[in-house]
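Right after this comes chain A.
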Amino acid sequence: MKNPYLPIPMVVKKASVETTDRMLRTLELSFLNEEDAKAFRFIPGQFCELSILGKGEAPFGIASSPTENGSLKFTINKAGVVTTALHHLEEGAEIGIRGPLGNGYPIDLFKGKNILVIGGGFAFTTLRSLIVYLSHPENRSRVKDITVIYGARMPGLLLYKEELTQWEKRSDLKLVVTVDWGDKDWKGKVGLVPNVLEEVAPSSENTYAVICGPPIMIKFTFPKLMTLRFPNERIYTSLEKRMKCGIGKCGRCNIGHLYVCKDGPVFSYAQLEKLPKDY
Partner candidate 1 sequence: MEERSKAIQDRIRDKAKELLSKKAVDLIIGFGEWTLPLRTTPIFIRSPEGVDRLIWNSFCENNLATYLHKFAQFKVGLVVKGCDARSIIALSLEKRFKPDQLFLIGVPCQRMVDRRKVKRAVKGEILRAYEQGDQIIVEGEDFKKALDRNNFLYPSCQVCTHRTPSQVNALVGDPVEESPLTETHPEIMEFEKESPEERWRFFEKESSRCIRCYACREVCPMCYCNECFVDSSNPKWIDKGPSPSDLEFYHIVRAYHQTGRCSGCGACERACPMEIRLTYLTQKLNLDVKELFDFETGIDKETLPPLSTYEMEDKQEFIK
Partner candidate 2 sequence: MEKTWEPKILAFLCNWCSYAGADLAGTSRIQYPPNIRVIRVPCSGRINPLFILKALQSGIDGVLVSGCHPGDCHYISGNYIGRRKSATLKRFLEYLGIEGERVQFSWVSAAEGGKFSQVVGEVVQDIKKLGSAKRFVKKENSRSLGVEGQEKTF
């Protein structure tokens, strides 16, 4: 019988610092065993438990898209014991991984719809997965317009800068990048995500909104989506809670009777409305 607590081995293929404050680092991992690679099937929005033996485990959203074969990417914010250890990993180091866990974004519902992606700060990771997945030639025709609004506090704190430049050039994807405070080299938008959303004012018709960011951003963005007449059941978000097992056994990540690890982390606002505000 498969032991769901036993990590499978992966290797750090590439490690790169994302932001100027050096607090965010992206690890690109590749599978050590062929069969693990084959068995690993996921959709954007799912997450994994990364484990460093001797330090522990922590959950991270998968930042790469299923269309990027052979490897997985995670962007990690240095905060506690495990994340610090992950920051110290060198290329070639072995790491344990459990997953994919959670439900992921409701890709099937997105068929034939416009997609509005709103991201803030380093919560952009699983949104990157979603954008890369949807804009992949194989999938692009499955959805209509894709609009991405992405904000960070400062230009230096934006994730995936190279990709952002590439996306900007694409005609089949509308990207609006904004920062709270620009610097002298910054030529893009300056402004908070909710205000930029108001400015861009995408139509809510036939559109799903996926929003992910710090609580304060969500708090102010959500009312704007309401004024844009997005119904609750078409707004999705990905929640974070302290997790351990990742499979709905250990108890701590529940919101009401649902577990963020097993029944989430992606929830619609229609769902969240019915649950206690325990997050």
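The criterion applied here is as follows: a contact is a pair of C-beta atoms (placed from the backbone, for glycine too) under 8 Å apart; a residue touches a chain by one contact, two chains touch by 3 or more; residues count from 1.
For anyone wondering why these and not others, all candidates are chains of the complex that A comes from, given by their letters.
Given the structure is predicted, the values throughout are model-derived calculations rather than measurements.
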In-complex contact of chain A, chosen from 1 or 2: 1
Residue ranges of chain A touching candidate 1 (in the complex, touch as defined): 80-81
